[in-house]
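One structure is given below, encoded as structure tokens.
All protein chains but one are shown at their positions in the complex.
== chain A ==
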């Protein structure tokens, strides 16, 4: 009886607010990188990861763009975050970057949609619209985290590098002998003629692991696990030895087809 009473009380105190587009409150989406059954650690050469092909590897660099966040209530009311504040660069080397913080109307959300990459509209916008993480000058050069391709105007959506002993020292592997793999995946579909499109839109049902109750007086956090192992072990598994470098070629679509499976809703902190 006491229990029921308490539940009844809390419900009364905290009803679901009416959905109003202007009544904004904070919501964060946490991109918590993991590798299979293990935590994400850079350069853990003492205990490397192992993919389905049995190849041991370590990760030296990870960055990806998350953009165009949209939420939807169980009743089907949806809200799309203003595109000018909906681009986030998640950096493996910077724990603080794992949260995509947005503002959405107060409400209970059962569905979350976001893009892995930078949509084609933004990829072709004038230079003035390319600020913050989209500034072509951001992150300096490609060794230091730059995510912009100058020679083929566009952004690298997903940049994942590491090392594996299985990589050969010849031109098909890493001729520098560092046994590095590099996956730089971009391609938004082309300016004028259609080219490869690796933009991935991901929609997650939050019902099973917990809906997001967004209120002004608290920080609702949708906690996602992002499993980097899926890059190798996704729907089209591949071996690092066979594809140590994937940047600007057709195989990039296979890698993108795999990484779209990385996201799993673990829980929501309301």
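To be clear about the criterion, contacts are C-beta pairs under 8 Å (C-beta built on N, C-alpha and C of every residue); 3 or more make two chains touch, one makes a residue touch a chain; residues count from 1.
By our rule, contacts and distances are computed from a predicted model.
Considering only "Cytochrome-c peroxidase", "NADH-quinone oxidoreductase subunit K", "ATP-binding cassette domain-containing protein" or "Cardiolipin synthase N-terminal domain-containing protein", the record for the omitted chain gives "Cytochrome-c peroxidase", by its UniProt protein name. Screening A:15, A:46 or A:150 against the full complex identifies A:150 as the residue touching the chain left out. Of the candidate positions A:135, A:169, A:205 or A:269, contact with the unshown chain belongs to A:135. The hidden chain makes contact, of the residues A:53, A:196 or A:260, with A:196. Across A:37, A:127 or A:208, the residue that sits in touch with the chain not pictured is A:127.
Residues of chain A in contact with the chain left out of this view: 124, 126-128, 130-131, 135-141, 144, 146, 148, 150-153, 190-193, 195-196, 248-250.
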